[in-house]
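Below is one structure; the comments refer to it alone.
Removed: one protein chain of the complex. Kept in place: all other protein chains.
For clarity, chains are labelled A and B in written order, and residue numbers in each chain start from 1.
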Amino acid sequence: MELFDIAFFVFAFITVVSAFIVVFSKSVIYSAFSLLFTFFGVAALYVLLHADFIAVTQVLIYVGGILVLMLFGVMLTNKIVNVELKTGTLHTIPALLLVSVVAGTLGGLFYSTWKGDVAPPPPPFESTTKTLGEMLMTSYLLPFEIASVLLLVALMGAAMFARRRTKT
Amino acid sequence: MSQELLMYLSVAILLLPLIGFVKVIFFGKRLPRQGDWLETLAISVALLLSLLVLYQKLTLYHAETLSLNFTWIDFHDVPGIGPLKIILGFSIDNLAAIMLVVVTLISTLVHFFSIGYMQGDVRYSRYFAFLGIFSFSMLMIVLANNLFLLYVGWELVGLSSYLLIGHWYEKKSASDAGMKAFITNRIGDVGFFVGIMILFGTFHTFGLTEIFEQVKAGNLPFGSEWWLTAAGVLIFCGAIGKSAQFPLHVWLPDAMEGPTPVSALIHAATMVAAGVYLVARTFPLMTADALMVITYIGATTAFISATIAVAQNDIKKVLAYSTISQLGYMVMGLGVGAYSAGFFHLVTHAMFKAGLFLGSGSVIHAMHHALHHQHDHHTDPQDIRNMGGLKAKMPVTFWTFLIFTLAISGVPLTSGFLSKDSILAGTLAFGNLTGHILIPIVGFFVAGLTAFYMFRIVILTFLGEHKSPERFSLIHESPKVMTVPLMILAALSFFFFYSMNPLDGAEGWISQATQRPETVVPASVAAASTEVFEEAHHHAHYTAMFLSLAVAGLGILIAFATYHWKKISADKVAENFSGLHKFLLNKWYFDELYGVIAIGASLRLTEILKWFDNTIIDGIVNGSGWITKVTSAISGWFDNWVIDGAVNAVAYISGFFGIALKKTQTGKVQTYVALAVFGVMVFYFAMRLL
Partner (left out) sequence: METFFAEFIRWLPKVGLSHFLIVSAILFALGIYGISTRRNAIMVLMGVELVLNAANINFVAFSRYGGVNFDGQVAAIFVIILAAAEAAVALAIVLNIYQRFQTVNVDEISTMKE
């Protein structure tokens, strides 16, 4: 057990446990906050995978952007008097069955990729930011441009949707 | 002018209506006059450019085919096939250059006419936008030098036709007619598609020139001549649908629910002629068997629809059946090998049939306004029994309509005479060469019928007395924007635009520019070669001319005798059409023969001939009337049960599955997600186990 392994288990534990809380917690607010920990845990896993740029992006966009949006959503769609903010669940038993089959299958499949020995870990990457930047500007230029247009469209669309309708 | 420049000009012609369409469909309501001027301007510029292209093509590059190609997709090395590229492109040969002018000219005139006709319509700007997309897709068919783009244009004209037929979709009959047209066309298009795929599967190219070269080099689809015939017939299936040939002709009469200028543009002059154009384009591929199928389908269509047209009372329905019949003529002409004659008839027919429709539009417009003024919403403005005597009120419409009618009847000095005569000579030559004697017989019989029913509507509409004097006083001539297109088309229905010799169309520039291409199929399955056929065609020319003059004259004479000279009240005709018709026919024969006999023969001869009249002639006349009636009834029955039944069955099956599958839609997102995941798992385990 090296430092790398210990770090992995710590962060994997944080990620998985907080994800459990996200899904099983009754309170929306609790869920949202443990989602924060899940995102951080995943970001840490990215760091362990030597993907520093992705890790930073994860923190910036998920934590800084999406989670805040979610919280706004929670606030705006519940009446202030409804302090509890609890939500029910539906047909949990069949869903639980289905999901355990999914988890079992995927886990078994991934586990079976282990060939007994651990391959020697690949050499550490240099800082990935420069390489990623170059790739985005060369071989992935078209998807990159499309993504930027998509973001613009999503922004305008969201603004239009969320605008309060004036009664005509 | 260089070849490249000509090609770029052609692409500009193609794109102009599209630009107009985009502009008008999105911003039409905000443009001044709802954007009609923009569409009209675009198509007028396209017309001028087309005229320029045609002139340059015929003077500078008479024998060449100009083309502009680009690679659409490069698949590089495909396993099992080798390098595969899909090359698309446009090309201009004489055929395409002439069609460009025909399409843009009719389209321009219809645009102008529509400004008057559609005034005040609820969806005025959308109407013009759809005209634009139609022109674009039709021009794409004309310019495409490969089956792929041709098919794209083919489907797009189908779509625009659907949109325009259903323009007044509040009327259930109009939206139904749109759907019927679309679905019936689809049936033919499936055959067309399979035909394209047979060729593509063998040659791995969509380019027509490349395919012709391959076939000429002896490569046949799947190595068999049978498959080549099959490919030809399947491609012709597309033409059957689009050109309303038997047995898929049912949609065209219904399509008359659309606005009348649309009927003129799409369902008379251009789109329905696309099928003929397609056959002309793929002509070198056709084997003798395929051409035989084409000939017989064309002849059947011409015959059936001409007989039906005789019994119709709706002015547009008569014109619709007449269109089908004339299209059958063109297809038959191509089938027998009279290539340039068939195409020539396409061009001349486009002019006078568009004119006939626009003329009927002018009449309906006037009737509609008069009825509207009287607050009479029960009288049908399209029924010829409600018309009559309009000559005095609408002189321009009458005279132009008369010219078009003379042209379609094949009276000398008109364009129709040249082209029709040429086709009939072709059928005679074909009959001589192959022994299929039925084809020329049908051809001449239909020529006579055409003259008859066309003059019937002229007489009933414009001559005689109007039924209601009060309504008559309200009818007035259409505005200039509608009558000027009519006059232009009327001028174009004379012979001198097409040939300096009023008796022989083969010397005209169109026929000279569109010589029959050499066939590429193996000699063992080819039809009679061009030289042999041209010889026979030339030989049959004068016979055909006199015969066609005779039948046309007879048809006109019968029409006048029946509807004009006897001055029968239109009400009686309406009540008891077929019986009265036969009765009139009999009496006229009696009078004629009696006159001849009284001058020159003895009483005894008179009695013999009287007996002859009463039994043989009456029998023949009654019999032919009866046969016509039975044929109409049979073809009507066939339409209603077999063809409509097939269409309805398809719709019913789709509906059934729709209802059955509707139950799985609970409307709950989460159920969908869970089911999707479940499905993925099922797939995964199935793959593992198998």
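Assume a contact is a pair of C-beta atoms (placed from the backbone, for glycine too) under 8 Å apart; a residue touches a chain by one contact, two chains touch by 3 or more.
Please read these numbers as outputs of a predicted model, since none were measured by experiment.
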| item | value |
| --- | --- |
| Positions on chain B where the hidden chain makes contact | 665-670, 673-674, 677 |
| Chain A, residues in touch with the chain not shown (by the definition above) | 1, 4-5, 8-9, 12, 15-16, 19-20, 22-23, 28, 31-32, 35, 38-39, 42, 45-46, 49-51, 53-54, 57-58, 61-62, 65-66, 69-70, 72-74, 76-77, 87-92, 95-96, 98-100, 102-103, 106-107, 110-111, 113-114, 116, 118-119, 121-122, 125, 128, 131-132, 135-136, 140, 143, 147, 150-151, 153-155, 157-162, 164-165 |
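The rule we apply is simple: only the chains that are shown with their structure count from here on.
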| item | value |
| --- | --- |
| Between chain B and chain A, distance of the C-alpha-averaged centres to the nearest whole Å | 62 |
| Residues on chain B engaged by chain A in the complex (per definition of touch) | 670, 674, 677-678, 681, 684 |
| Touching residues on chain A, where the partner in the complex is chain B | 90, 94-95, 98, 101-102, 105 |
